[in-house]
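Of the protein chains in this complex, all but one are displayed in their positions.
Our next item is chain A:
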Amino acid sequence: MTATSVERASSTRNTVLIAVFAALIAAMGLIPPITLGIIPVPITLQTLGVMVAGALLGPVRGMLSAVIVVVLSLLGLPILSGGRGGLGVLVGPTGGYLIGWIPGALVTGLIVKYWAIRRSSPAMRYVAVTVAAIVGGIVVIYAIGVPWTSVVSGLPLRTSAIGSLTFVPGDLIKAVITAIVAVTVHRSYRGLLR
């Protein structure tokens, strides 16, 4: 193989990986929510998909996966959980949580790639990836979603923030699942982050 064809092969691989993870995020909106054994709350999986995309593909590709899902859903594909999609989502009160996926995946990816996955002890690695998923997948997404709701609806920022707390327990569980999944998959697929 010449240098350019190697280059092309890896860029094709990146394009396909980005598309596959975008499809994964989208498919997670279609599958029925998983109910965890003890906890009766069903958790919808799309933000889990966003966290996993960042944690497995790294910042840039993870973010691009999220971009694709956001673009496709705004173009009208009913791929958001509950069969939602279309421009109405963006102008609605929850639009910020959707847009937040993009920086959310980026930040998760950054922390995982440059810090979390480099921890030497395996236990520490689980904790570190959980932290990455919490910062990227919860803090960043809410930081956009909460003010968005209050701008669009005129709700005071404080009320909007308190309202969003309902989703924090479910999202924390997703962060833990992300860590276990990401560490497990990275172990069998080395070089995914590179």
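The rule is simple: a contact is a pair of C-beta atoms (placed from the backbone, for glycine too) under 8 Å apart; a residue touches a chain by one contact, two chains touch by 3 or more; residues count from 1.
Following the convention adopted for this analysis, contacts and distances are computed from a predicted model.
> Considering only the chain that is not displayed, what protein name does its UniProt record carry among "NADH-quinone oxidoreductase subunit NuoF", "Potassium-transporting ATPase potassium-binding subunit", "Cobalt ABC transporter" or "Threonine/serine exporter family protein"?
UniProt protein name of the non-displayed chain: "Cobalt ABC transporter".
> In the complete assembly, which of A:A19, A:M124, A:V139 or A:L165 touches the absent chain?
Residue touching the chain left out of view: A:A19.
> Which positions on chain A touch the chain that was left off?
Its contact residues with the unshown chain are 4-5, 8-9, 11-13, 15-24, 26-27, 30-31, 34-37, 52, 56, 64, 68-69, 71-72, 75-79, 82-88, 90-94, 149, 152-156, 159, 163, 177, 180-181, 184-185, 188-189, 192.
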